[in-house]
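A protein chain is absent from this complex, but the other protein chains hold their places.
Naming follows writing order (A, B, C and D), and every chain is counted from residue 1.
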Amino acid sequence: MKITGLVTVIICGALLIFYAMDFPDFGDGTSPASTYLSPYFIEHTIEDANVPNIVTTVLADYRGYDTMYETTVVFTAGLACFFLLRRKESQNPPARFYRHTPTGITLRIEEGGKLPAEGSKVFMRIDSLWAPDSLIIKNTCRLVIAFIQLFALYVVAHGHHSPGGGFQGGVLLGSSIILFAISNDLRRSIKRFNEKTSAILGALGVLLYAGTGFLCLLLGAHFLNYKALAPIFRSTAAMARSHGILCVEIGVAFAVMAVMIWIYYNLSSAGKHDEGL
Amino acid sequence: MVQQLPALLIIVPLLTALVVAMASWISPRLCLPLTFSGLALSLAASIGVLMEVIAHGPVTYTMGGWNAPMGIVYVIDYLSSPILVVITSVAILNLISARKSVEESFPGKTGAFYSLYILFTTGMIGIVATGDAFNLYVLLEIAALTGYSLIGLGNDRAPLASLNYLFIGTIGASFYLLGVGYLYIATGTLNMADLARFMPQMADNSMVLFAFIICMTGLFIKMALFPMHGWLPNAYSFSSTAATGVIAPLTTKVMIYAMIRVGLYVFTPAYIFNTLHMSKAIVWVAIAAIVMGSLLALAQKSLLKMLTYIIVAEVGYMVGGFFLGNRMGITGATLHIINDAAMTLCLFMAAGAISYKLKDDSFASMKGLFRKMPVTMIGFGAGALAVIGIPPTCGFFSKWYLITGGMEAGQYGFVAALLFSSLVNAVLFFRIFEIAHFEPFADPHDHHHHGHSETVNEAPLSMVVPLLVVAAALIVLGIYSGDIVTKIIQSAIPAGIV
Amino acid sequence: MENLIHMIGAKFNYIAYIILMMIGLYALIAKNNLVKKIIGMSIFQTSIILFYVSTAYKTGKAIPIVEHGHGAHSVIHATDYINPLPHVLMLTAIVVSVATLGVALALAIKVYRQYGTLEEDDINSQIRIQAGK
Amino acid sequence: MSLPIDMIILSLVVVSGIAAISVKDLLGAAIVFSAYSFLMCLSWAVMGAVDVAFTEATVGAGVSTVFCVAAVFHTTRRTKD
Partner (left out) sequence: MDIIYSAKPLIAILVSLFVIPILISSRSDNTREAWTFVAAILKFIIIASMAPLVLKGAQIQFTLFEVMPHLAIKLKVDSFGLLFALVSSPLWIITSVYSIGYMRTLKEHSQTRYYCYFAMSLSATIGVAFSANLLTLYLFYEMLSFATYPLVTHHQDQEARSSGRKYLLYILGSSIAFVLPAMLFIYIKTGTFEFVPQGFMAGHFTHGTLLVLLLMFVFGFAKAGIMPFHSWLPAAMVAPTPVSALLHAVAVVKVGVFCVARVITGVFGTKLLLSTDLNTVVCYIASFTIIAASLIALSQDGLKRRLAFSTIGQLSYIVLGVALLSPLAVTGGILHIAMHAFGKITLFFCAGAIFAASGIKNISDMVGIGKRMPITMTCFLIGSLSVIGLPPCGGFISKWYLVLGTLEAGKMFFLFVLLVSSLLNAAYFLPIVYRAFFCTDEESMFENTVNEVPTWCLVPLCITASISVILFFFPQPFLKLAHMTAQTLIGG
């Protein structure tokens, strides 16, 4: 197999490189790709949508329809991971581990044994592969998470003017929670941001995007034509587009955040949602 | 409202999928009615669009109000409108039929299943309706991702089969994306109509040639054309029948549609059939696909596996028909997309009902099935006759066009392969009929096999009724194939093709 | 010789993308471990993103964010900015690739749960033993 | 003409790509893959694709790696190739 693979790869690669020699030079600004469509986008972004970040305009407006499906892809992935992996804990209840906090003794309670009360201050449930909490990690993360989230919100909100937008902000938001789940443990994270929330928020995010588009459709324009929202925002058509873009970016951010967390929950606990990384 | 139909066609299922995903956490009982109504609306929209197209010609819809080539447009023309109806009706029929087995195989996850199911349908609808080469890729990935996950939750071997499908599918989709990238460098646009406009002056551009090769390779991988078919049999036979019921009829067919769309409306027939000298070779690949698919089907011992290899052979029919490059061949390929979707749906729905009842799909377990599940077997028989190509089922007529096309093009190898595969299909299905027809062979060794015979009876009504509807549709499609061809498909083929 | 060096210099990104793509393809074909294959698949996908991004680049031109967004500004010249369209497309592609990665890993976990190994040949031999029974 | 820094980064990308698929430890592979993504993100930033680079930094180098590690954690680190 290795040899076959190598031979195929070398042949394909040689062929591809041979054809690549006909490409326009790297950095050449005169190829059709740079001169046909993109000038329109660059030159009209301010006029059409009042958004200086051209990528944002193209992403959420000119090709906003693609982006809606891009968000749907993310949502699909979350749903798919849930669908494939999730199993109920009760199906096969393993032994649970508890730590008696005052003494530091670890208890292993087999299935059917008497479990300490939920929320007991004395007994703390721990993972089977548990290392004592590192104070430094826990506290650093606690500090950092807030800043990550703040930055993420900035990225979402300021996507019109600077690099970033819904995706990046959403992933950052999601990773802040994932960081929390790693630095503490999965159960605590799930308590704060549970599966149902993430699933519903994921769908809601995409729904916000598609719903914005659908609202335009209901208002008589074509799907995702934010211009139709102008009466609602009481603004010009260009500003309406700008606001519309913000709306969908927020939707994207919600969806991506929730789904990233959802996927993490399922992957890190192999679908059981009891013990994470 | 009429001008919004193309958008509603795809947005309604998308919104439904999201709502279903949410409803599954709030009130799971709502999922099925929601799914059903979403797909029903989409079906209604697709029929509306079809009527509109027949009455007034192709419909264009600009997403976000941006005209092509700036924005993304949907072009629903003579080629895509019938396929859209096929997709939505296949989805809705299989939904009804699969209801019982979904509840049984995915306890607690029915909401997720339905949501993925609609998303899959959405992806398929989008692939067919879109007029933008890149948008097609995105929708391809939606359909593929949902497909992987629906397939991944089947029997023991399903996850590995699905993972292999994922690897190969990703390679295929990436190749397509790369091909689009090459086209983009060469022309600077992503809109299909716009790309086609550039084609005449690109005849000897090596980048376009390479884009063609790589796009088609990607699509061939995705549609499981013979040497690249390895993923298909396992993926389709190990998964749950509720999922295969919609995936098997649609995936390969829609990929073939994408091939025809990209071939005729991006690269233009003049380029692929006249400038390039590749179509002969591809027809030979298709011949190999037909012959090998049929032979491999003969070697199988279980129903679903056999059906999957028949799909491999059927893919050969359509690819071969398209690359014959004449009007008859392309008509046949297009008509066969519709017919084959119906046939495959019929067979898989029957197989779903059978394995729902028997919990097993090996030939040995099918003894005496005619007596126990007569209606299911009638449906199965109708599908079988269509696959063999017996008039007046629809399979005969598309095969007819394909063979005629093959003769006109002088590709007698293709004609022979088609006839050969018809014969093999006849053998395949009669083997099953024989087993299902004669239960008690006067064979003394067989007695201990009849353990299930008392408990098995006819499949539930929710499975039988859609099956019979499809079976009837096979004949109706056959009877009206003249109308379908003259009113729709002939207009879909560019005038340059004789 | 100099010609060749110049050529490689001018197309270096394209060559790099092809090499990366082939690395990914090799991993997909020849590697035995499923996680390795998944990583290979991701490399394969990123290589295509590299290709698109490379096509967008214009030497010495600004990133695609218009200066002085608000208020009066001078006329915008398209030639002053890097082509934004491939960037947009590639944002989509990145997201698709992470989605695929997630699903693939989920499937790999399921496979591991089933067979207790991630090596494809071990799995196949297990399947064969089962079928033989 | 490519920029020298671009060439250097891309060469590193290729090296880390090869490393990612040849390391004999899956956790290591996941981390090398993260490095690969990060280098790739750098190269895109050099090419002016800031949005793409940003996304790759968060998605490719960040979340993807976490996913990989999570998956490896639940399966096995060992591999024969």
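Criterion: contacts are C-beta pairs under 8 Å (C-beta built on N, C-alpha and C of every residue); 3 or more make two chains touch, one makes a residue touch a chain.
Since the model is a prediction, treat every value here as computed from it, not as a measurement.
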Where the missing chain makes contact, among the chains that are shown: B
Options B:Thr217, B:Ser355 or B:Thr404, residue touching the unrepresented chain: B:Thr404
Omitted-chain contact residue, chosen from B:Ala144, B:Ala386 or B:Val485: B:Val485
Selected from B:Asp156, B:Asp360 or B:Glu434 as touching the chain missing from the view: B:Glu434
On chain B, residues whose C-beta touches the chain left out of the figure: 385, 389-392, 397, 400-401, 403-404, 407-408, 415, 419, 422-423, 426, 430, 434, 437-443, 478-483, 485-486
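Operating definition for what follows: only the chains that are shown with their structure count from here on.
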Between C-D and A-D, the pair with more C-beta contacts: C-D
Distance from the mean Cα position of chain D to that of chain C, given in whole angstrom: 10
Chain centre separation (chain A, chain B; CA means) in Å: 32
Contacts with 2+ other chains: residues of chain A: 23-27, 31, 33-34, 37-38, 40-41, 53, 55, 59, 63, 66, 69-70, 73, 76-77, 80-81, 84, 163, 167, 263, 267, 270
Contacts with 2+ other chains: residues of chain C: 10, 12-13, 19, 25-26, 32, 54-57, 59, 61, 63-65, 85-87, 89, 91-92, 95-96, 98-100, 102-103, 105-110
Chain D-facing residues of chain A, complex: 25-27, 53, 55-56, 59, 155, 163-165, 167-168, 171-172, 174-175, 178, 182, 260, 263-264, 267-270, 276-277
Touching residues (chain side chain A, partner chain C) in the complex: 1-2, 4-6, 8-10, 12-13, 16-17, 20-21, 23-29, 31, 33-34, 37-43, 45-46, 50-55, 58-59, 63, 66-67, 69-71, 73-74, 76-78, 80-81, 84-85, 160-163, 167, 256, 263, 266-267, 270-271
Residue numbers on chain D that touch chain C, as the complex places them: 1-2, 6-7, 10-11, 13-14, 17-18, 20-21, 26, 29-30, 33, 36-37, 40, 43-44, 47-52, 55-56, 59-60, 63-64, 67-68, 70-72, 74-76, 79-81
